[in-house]
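The complex appears here without one of its protein chains, the remainder shown in place.
We call the chains A and B, going by the order they appear; numbering starts again at 1 in every chain.
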Amino acid sequence: MYRYDEFDAGFVAERVAQFTDQVERRLAGTLSEDQFKPLRLMNGVYLQLHAYMLRVAIPYGTLSSRQMRCFAHIARTYDKGYGHFTTRQNLQFNWPALKDVPAILRELAAVEMHCIQTSGNCIRNTTADQFAGAAADEIEDPRPYAEIIRQWSSLHPEFSFLPRKFKIALTGAPSDRAAIQVHDIGYQVVKDAMGEVGFAVYVGGGQGRTPLIAHRIREFLPKADLLSYTNSILRVYNLEGRRDNKFKARIKILVHEKGADAIREAVEADFAANHDAGLTLPQGEIDRITAYFTLPDLAARPQVSAAVEARRTSDPAFARFLARNVFPHKVPGHGVLTVSLKPTDGIPGDATAEQMDHLADLAQRYSADELRVSHEQNIVLPHVRLDDLPAIYDSLRANDLAADNVGLVSDIICCPGLDYCALATARSIPIAQAISKRFAEPERTAEIGDLRVKISGCINACGHHHVGHIGILGLDKAGQETYQLTLGGSADERCSIGDITGRGFSAERIVDAVETVVDTYLSHRTGAEESFIDAYRRLGMKPFKEALYVPAA
Amino acid sequence: MRYFKDGTFADDPFAGAETLSGPDWLERRGSALPSPLVLQLDPGFDVEAIRGLGQERFGNEGLDGVACVKIAFPKFTDGRGYSMGWLLRTRLGYAGEMRAVGDVLYDEMQLMARCGFDGFEIVDEPTLALLRDGRRLETIRRFYQPGLEPEVPAGTRPWARRSA
Partner (left out) sequence: MTAIVSANLLATGRVAYLGREGAWVEDIAEATVYSDAAAAEAELAAAQQRGGALGVVEPFVTGYTRADHRTLPEGRPTMALRDAIRAFGPTVGYGRRAEQGD
């Protein structure tokens, strides 16, 4: 894991002092709300329906048990005993008082965490594959580069007042688990013909009101140029991005309106002219940062664990857990374990302080003291021995954390919606809860197989509904919550935007509609090996639409 | 409005001088221009075009003869001026006074300074009060990217700097 050196710690301390002063001036009335709002957003403080919300960055989704325990402590001390893990590898506290935020920031700084640029029209928390550094399928760990971008983008003097927010994601594997094609910039680690490792550059993806898939504007960017090239993209965007309409201000609109070729030309021209000292990365410095992310010293073990096999045959629930929640690790005899925060009737992404502490304990005992947060709002124990899985499973069960549904219909991505969010037009959590109850039968969910359901409570699409295999968008139609259904979206390397089925459904009807879609898939699929998304791509909308909108008898 | 420069309130050396907008200046180049020459560039003005135009139409003079460039921040949230300032200083080599005007607020002034601004026209009363109280712009002294104020490298990361 990355550890702060004296410089990093000093920087965060200065930032905490700066924000503390801003809060004091706001409370004293010498900063107006109009002046303060962009400043508090740049430090992750929103005003929601009931209270302020504080969003803490978990850079590229990696955290230690100590940091997780700090979350639990803050949840107990300054909040109502829980927190919400978001789709961008952040943690949100729903009830902090503004006057307490400086104290919370000092607690976070003590464990090398911060809220810098978790909101606002600036470069946001840089995200990455939650399996980075552990997954068997990766070319190279993207996190050292995410850390370099995190540092470079912190309080950037030129790019702190962009037309709109700016999100960067990285993946080190050909399987895209970080949804890079729906980010403002997506960097994918690739190898060129000579075997040199660099990045393919995607620009202009995004969700929200106008969902667009990113364009690949460069096939290969040498590692040394990562910051220079990012700087050039940001400069073109800062100068040319639209500022006349908030809904057209993201870089995706600029790319869409001007064309990917024009943007590529502008970026390449700036990049060619860019002689800013300090942005070219020396290999020695890349190596120094990379050393922080070295795989823990895990001794190779037998590929098959006798303990796991014995339990698998005797315990069907454990067998399901194994099949859904464990991913192959680089080191034989180990696994990458996803802990689902999506139990039946739960609030997706929410964890209590007790659960946070428990996860921290498990990480300390079984996973080289490391945890990850996924954009699917789950927690990952990245380095567990297969032999330990039965014990970990039992421990998770005792803490309501053993849901065996990773990647299944009940593993729902869901924004806070109108229950918390000032921007929301409808509730999303109750819909997620109702779907999870409808599909609570584990044999049935396993039979349905891979199916990503994603729910947003407004058009801003924090719940990623556009890229859900099944997407649900909550709207307000004349005072009634109405839910629009989309099918066929996908956030992975075969990224696609879902198609709207037709007119929306009431809160009472939307769960039936989801079940109708699932049943239609089951009756049309060629076999269990044809996943929902594959079947949809083969069948198209027609059979689903016919099943959903049966003419009234 | 008060003029702030080099850490203190000062008399504006260009008070009363005729100020040309970017387009007016481009239009009137080649004919008699006011002296001292003070420009005001609004967000959206293509700073890099100065270089191209300078070479094609006016030889290499670029910004020679310009005594002061004011860059407007009509709202403090419009951040185009930061890139305009950065490009003027780095790519066009402009060395004269570069002044932030408009919605100039205390909390953004250090960012402006790091992008090469060395003069400020301030209207906001709380900002004036803070500066009158002796508040310095340098709230942050460690940076993760090279800036244009006097700064020195910090540690081995080439992008890390400390204020000098």
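Going forward, contacts are C-beta pairs under 8 Å (C-beta built on N, C-alpha and C of every residue); 3 or more make two chains touch, one makes a residue touch a chain.
Quantities reported herein were computed from a predicted structural model and do not represent experimental measurements.
A.B. asks: Please identify which of the visible chains the hidden chain touches across the whole complex.
C.D. replies: Displayed chains contacted by the hidden chain, ordered by label: A.
A.B. asks: Which of these touches the unseen chain: A:429, A:446 or A:533?
C.D. replies: For the chain that is not drawn, the touching residue is A:429.
A.B. asks: Check the options A:26, A:235, A:330 or A:358 and report the residue that touches the missing chain.
C.D. replies: Per the contact definition at the top, the residue touching the missing chain is A:26.
A.B. asks: Of A:60, A:82 or A:483, which sits in contact with the chain we cannot see?
C.D. replies: In the full complex, the listed residue that touches the missing chain is A:82.
A.B. asks: With the missing chain put back, which residues of chain A would touch it? List them for me.
C.D. replies: Within chain A, the residues touching the omitted chain are 26-27, 29, 33, 47-52, 80-82, 96-99, 343, 345-347, 350-352, 354-355, 400, 418-420, 427, 429-430, 433, 479, 481.
In the analysis below, only the chains that are shown with their structure count from here on.
A.B. asks: Spell out the part of chain A that touches chain B in their complex, as residue ranges.
C.D. replies: 5, 7, 10-11, 14-15, 17-18, 21-22, 25, 30-31, 35, 38-39, 121, 148, 151-163, 227, 235, 238-239, 243, 273, 275-282, 284-285, 288
A.B. asks: So in the complex, the part of chain B that touches chain A is made up of which residues?
C.D. replies: Spelled out, the residues of chain B in touch with chain A are 43, 76-80, 82-84, 86, 90-91, 105, 107-108, 110-112, 114-115, 126, 129, 139-147, 153-161.
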